[in-house]
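What follows is an incomplete set of chains from the complex, kept in their original frame.
Order of writing sets the labels: A and B. Residues in every chain begin at 1.
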Amino acid sequence: MNTPLINQLGIVKRNIARAEREHVEHLGQLGSATVHEAMGRVGLLKPYLRPIYAGAQVVGTAVTVLLHPGDNWMMHVVAEQIQPGDIVVAAITAECTDGYFGDLLATSFQARGARALIIDAGVRDVKELQKMGFPVWSKAISSKGTIKATLGSVNIPVVCAGMLVTPGDVIVADDDGVVCVPAAKAPQVLEAARKRESFEGEKRAKLASGVLGLDMYQMREPLAKAGLRYID
Amino acid sequence: MNTPLINQLGIVKRNIARAEREHVEHLGQLGSATVHEAMGRVGLLKPYLRPIYAGAQVVGTAVTVLLHPGDNWMMHVVAEQIQPGDIVVAAITAECTDGYFGDLLATSFQARGARALIIDAGVRDVKELQKMGFPVWSKAISSKGTIKATLGSVNIPVVCAGMLVTPGDVIVADDDGVVCVPAAKAPQVLEAARKRESFEGEKRAKLASGVLGLDMYQMREPLAKAGLRYID
């Protein structure tokens, strides 16, 4: 069978269907908040995932890896499956804050063309990672290393920080968080996101001039209808 | 009735008694730690509220808003009540980390003269907020957007991050945290804070020269009395 189940152990899937490059790159220009809204306000990985340094903004296609607590063996297996433009999404089978990833693995990932790592655990060597320009969104930062003893899987569907990520999905990450767009939905999300974006400039100008959202969005009537009372 | 109760829903109070501007500005020069001490070590919002970027230091008068989880409708209502020098204090009726506030609302708040937002939930567009110089102290950063469906209130007393904030109170916020000074207490807190501050320079010089706090504060005797034993 070529379609692995979620959490199936001991599997490396080599061929995955990545979202189309053009959609991917355009989604990346829009930022995680806009993309999340365009998805209908779903798709966000839990906000406890934070960038290890501020200012990075990336987009890419997900290659996934499932690891055991305190064991980063599969990080070396996933490295081989990386193609330029990918983002590695790492899930753990139980809660863990250990440092699964440091400057050596980042060197390898970067050499393979990876743009970032999203990991529901910890990383280390954060100063070096910032110098290398290899961004990571993680749950923790920890010097604690890991062993290499137990099989996980690569490129199967995983749940990372509360969100299902399927290999090939689009990952948009910036200072506001990390959003996953299913590959099949990428075109329609892109269109919806662009529509949202196109109105932003005009709105910003109005608000900057002192126009209130109350008036711009015509909220006064529905607020009154809902029963809002003004008192002195 | 013109004095809304805490948590009363569906109310916007237009006229609030703000602390006197002069007291406000002077309190802002002293910093949250000094002001908190001058209050008798009360008044601090819980330390899980953190600035979205380092280095901001603000003071202002509170305008308050009570919101429901996942719903930022009242953010537009509070915008109209902002006067120059105000700080918006946002409380939520239940735990929530959603991103209630981004660059568009910040543009509007800034146009109205707001100096900052204190929110017991999440915000987004943090990179843009830093560029705009609009500081926020929040519980979370999250791309997750909100809906506009349920009434809350504006300018009623609220509990934000464990502290009662009454409209018009003085809010002092910096890298160390956020302190609320009741408007009526502002003059006496200011006086007490200044007294504390006036001794700091001299103390710092002594300590820098190697004098010990043990001697400067004459602690050796009370420590011995309390039973402290030195061994080799």
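Definition applied: contacts are C-beta pairs under 8 Å (C-beta built on N, C-alpha and C of every residue); 3 or more make two chains touch, one makes a residue touch a chain.
Just so we're clear, the structure is a prediction, and the values are computed from it rather than from any experiment.
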Identical protein chains in the complete assembly, only 2 of which are shown: 6
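Everything below uses one rule, namely that only the chains that are shown with their structure count from here on.
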To bring chain A onto chain B by a C-alpha fit, how many degrees must it turn, rounded to the nearest 5? 120
What whole-Å value do you get for the distance between chain A and chain B if each is reduced to the mean of its CA atoms? 32
Could you please specify the touching residues of chain B with respect to chain A in the complex? 1-2, 4, 10-15, 53, 73, 75-77, 79-80, 97, 99, 102-105, 107-108, 110-112, 122, 124-127, 140-145, 147-148, 150-151
Contact footprint of chain B on chain A as seen in their complex: 31-33, 35-37, 41, 44, 47, 50, 54-55, 57, 174-179, 200, 203-204, 207-210, 212-214, 217, 219, 223, 226-232
